[in-house]
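Here the complex is missing a single protein chain, while all its other protein chains stay put.
Order of writing sets the labels: A, B and C. Residues in every chain begin at 1.
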Amino acid sequence: MTTTDMQATPDYAAILETICAEVQPLLSQGKVASYIPQLSRVSGYHFGMAVYCLDGQTFAIGDAHQKFSLQSVTKLFALALAFSREGDSIWHRVGREPSGNPFNSLVQLEYEKGKPRNPFINAGALVMTDILSSRFVQSDIAVLQFARLIADENCIDFDLAVAQSERETAHRNYAIAHLMKDFGNLHNPVKTVIDSYCRQCSITMTCAELAKAGGFLAQHGTIPWSGAQILDASSAKRLNALMLTCGTYDAAGDFAYRVGLPAKSGVGGGILALVPGELAVAVWSPGLDHTGNSLAGTYALERFTTLTSRSIF
Amino acid sequence: MTTTDMQATPDYAAILETICAEVQPLLSQGKVASYIPQLSRVSGYHFGMAVYCLDGQTFAIGDAHQKFSLQSVTKLFALALAFSREGDSIWHRVGREPSGNPFNSLVQLEYEKGKPRNPFINAGALVMTDILSSRFVQSDIAVLQFARLIADENCIDFDLAVAQSERETAHRNYAIAHLMKDFGNLHNPVKTVIDSYCRQCSITMTCAELAKAGGFLAQHGTIPWSGAQILDASSAKRLNALMLTCGTYDAAGDFAYRVGLPAKSGVGGGILALVPGELAVAVWSPGLDHTGNSLAGTYALERFTTLTSRSIF
Amino acid sequence: MTTTDMQATPDYAAILETICAEVQPLLSQGKVASYIPQLSRVSGYHFGMAVYCLDGQTFAIGDAHQKFSLQSVTKLFALALAFSREGDSIWHRVGREPSGNPFNSLVQLEYEKGKPRNPFINAGALVMTDILSSRFVQSDIAVLQFARLIADENCIDFDLAVAQSERETAHRNYAIAHLMKDFGNLHNPVKTVIDSYCRQCSITMTCAELAKAGGFLAQHGTIPWSGAQILDASSAKRLNALMLTCGTYDAAGDFAYRVGLPAKSGVGGGILALVPGELAVAVWSPGLDHTGNSLAGTYALERFTTLTSRSIF
Partner (left out) sequence: MTTTDMQATPDYAAILETICAEVQPLLSQGKVASYIPQLSRVSGYHFGMAVYCLDGQTFAIGDAHQKFSLQSVTKLFALALAFSREGDSIWHRVGREPSGNPFNSLVQLEYEKGKPRNPFINAGALVMTDILSSRFVQSDIAVLQFARLIADENCIDFDLAVAQSERETAHRNYAIAHLMKDFGNLHNPVKTVIDSYCRQCSITMTCAELAKAGGFLAQHGTIPWSGAQILDASSAKRLNALMLTCGTYDAAGDFAYRVGLPAKSGVGGGILALVPGELAVAVWSPGLDHTGNSLAGTYALERFTTLTSRSIF
């Protein structure tokens, strides 16, 4: 990134303002997730964005300080926690390849005998929950504490109404879990895993908190403000690689093409993206595109990499 | 890549020597591609590697000056050429997502009505050939001339015996092409497209030539020694993103995880990888792993990123 | 069947003796179902066969009076009961086509949005249970009473140890049921449906009882000894057609080719087959072939149609 590094540091505050203005017409075009009743009540007109630079500077705009439901973004935390404790042994039970299929499909899972393609599709995330359930008293509490640690914020919590709402409509996740149980790739009871998973997904954060929580991945595994090592540098890079190839459902290729950053999205409309060695950026807008990623959020990140000339490529 | 850039330039010569020594025991473990009779005659014990730095320095080791069959590596040239001429219109006919399926599968192609997932699986590469066949008198000659241009080497040529050998056993590619024809996503005659494609795939280069040919992609679309712009910076970054997510068949996720660089592989045993803004590196070893990528070559690149501390993540 | 009808009535007693002798070497070749622990304890060396002629004559040989677990054979009873009560409305929720896939696959079910191909694969049978659960206090009791009625035998009952054993290992059926629930094609709670289904499948009968239970389908919907009409003639013929095209899992084509009679098999090793207008024949041998049908049982029926010159074709 010779070119990049010779440039002066971008004016992030101005860039966020530009982006926030540009995305306004898009806010009406996305579709708020409807399959979890509690989520469907959120207005699609929210937009927030926050940048956490590794030197400690932070920038925020719009609804960047409003809590939203992280949903699949928490899969990243669960993976980081499981990977930090279990190391490469997790790859016996989940793959590292893009799935080429919707995030909740059972087709590939059946063909591949219960081994999920990667930890970011639902099946793979349930395996992570299962792994954590075998190690911790309660997997969801472990993920919550991990989230508080990496975001440096103890008030982060579950939204139990959302968790309950999701659990009641989690038929497809139950189907996935039972299918893996049938193949021997789920060690704890299905109900335990689904309950933990639904609570984990219900964690809420603000964009500002989420960007800060991404700091350790931008800084090669080490928490910027404390120097505590969560993952060694090599492992952190590998998680970033997984985010790039698998982090945005079956739109990962298109997302890499347009945005060019490792990222993890959720159906709550949040996306966390990383410029390794420099910063983490979080965006939130509840309206989703047809691939399940935040429509305005993806556009905002595309503009962010263009306006800052940041890209890993 | 703050950390990286603060480091002194790595001693590439020494690193290549280390890698070359380390891979020797692996050379017997891969399997030389057998489906094209001509290719199966190559010894699996070859190993070559070359680095082309954007400042013009080059480093080479082993069989780095021996010609080998590029095969699917040429898909990258065809894509770059088509993209440079046709721009984003090519995405109407081919996607940008990892396929999650073997490179020559027809299943997804049928479900998705003849639109290939990306330009690096065979179906997508045939569409590129078709696009080039509509624009140039002969698609394969156009790709050859493009290869000569970006490698700065006029002696680069087809291996017509390999092309002939491949054409005679190209039943699956014929099946793919006819299926796309049936869906209306192939405009030229099937035979024309297959013939051009087989000749294009037969282009031979050395590692040293291939590394140099990758220079324009490492330098954001501009040929380092001439300053000629093949692609604008944004387009070049996008090709790199595609290489990362789709460039190594259905092992792209694992390759990104292990190596962490955009790359394109071929069944001839060659791989071209890029450190954007810095260098291009080519490796060749004919023995393949079960995913069709060079076994020793992938390992060599993994060691290269570790020993040089280079990674886009 | 002009030719057939001009023949004298076959000597069924002699034919059963011949068959029983012929199958002995096959009894060691099948594999007793192992996925339900209770079933796996049955010896593979059992063989029983019984013929119920519509004139009331019955013939039996071997273990024809020993109880065995009907398993999927009960799907026929559940379908007949649901069809007799709900008529053609059941076809809104389940198809009438062979699936071309294993009986417990989820792939097709996902592609076809939760509508099972036919009532004899597990998914379709669960929909039948769901339909009966909406109509009767307890679906499994309703099927049991129906079985007692058509077999004219009140001692027929569940084997609750088998039901319990199956319920504990029913992960795949849970997966199927939850997937259909997700698609809105299951109206009762998943647990209710699975529990009823497992009990229904655990019904035990002897070959003699099962042959008699098939009498009403051989006699175009009317119970031979009472004249009570269960189904009108047209509906009975239609059930027979379904048995022929879908009754023996994904071996229905081969079974029709070899045996040429409508039939329904179960993993307990039982098969019920019909010669419409003439007789019902039941066979039991626990060793299964690779398609999940009784190996010796299928052969016995093939010999039966050859030796009696009976076939619907």
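We adopt the following convention: a residue touches a chain if its C-beta (ideal position, glycine included) is under 8 Å from a C-beta of that chain, and two chains touch if they have at least 3 such contacts.
Values in this document were obtained by computation on a predicted structure and should not be read as measured data.
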Touching partners, among the displayed chains, of the absent chain: B, C
Residue touching the undisplayed chain, where the options are B:Leu106, B:Ile141 or B:Leu307: B:Leu106
Which residue of C:Lys31, C:Arg96 or C:Arg303 touches the chain not shown here: C:Arg96
For subunit C, the residues touching the chain missing from this view: 1-5, 95-101, 108, 117-118, 220, 234, 236-238, 240-242, 244-246, 250-254, 256-258, 260, 262, 276-278, 306, 311-313
Residues belonging to subunit B that touch the chain removed from view: 105-107, 110-111, 171-172, 174-179, 181-182, 190
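FYI, only the chains that are shown with their structure count from here on.
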Centre-to-centre distance between subunit B and subunit A (centres being mean Cα positions), rounded to whole Å: 31
Centroid distance [mean C-alpha coordinates] between subunit C and subunit A, Å: 49
Centre-to-centre distance between subunit C and subunit B (centres being mean Cα positions), rounded to whole Å: 56
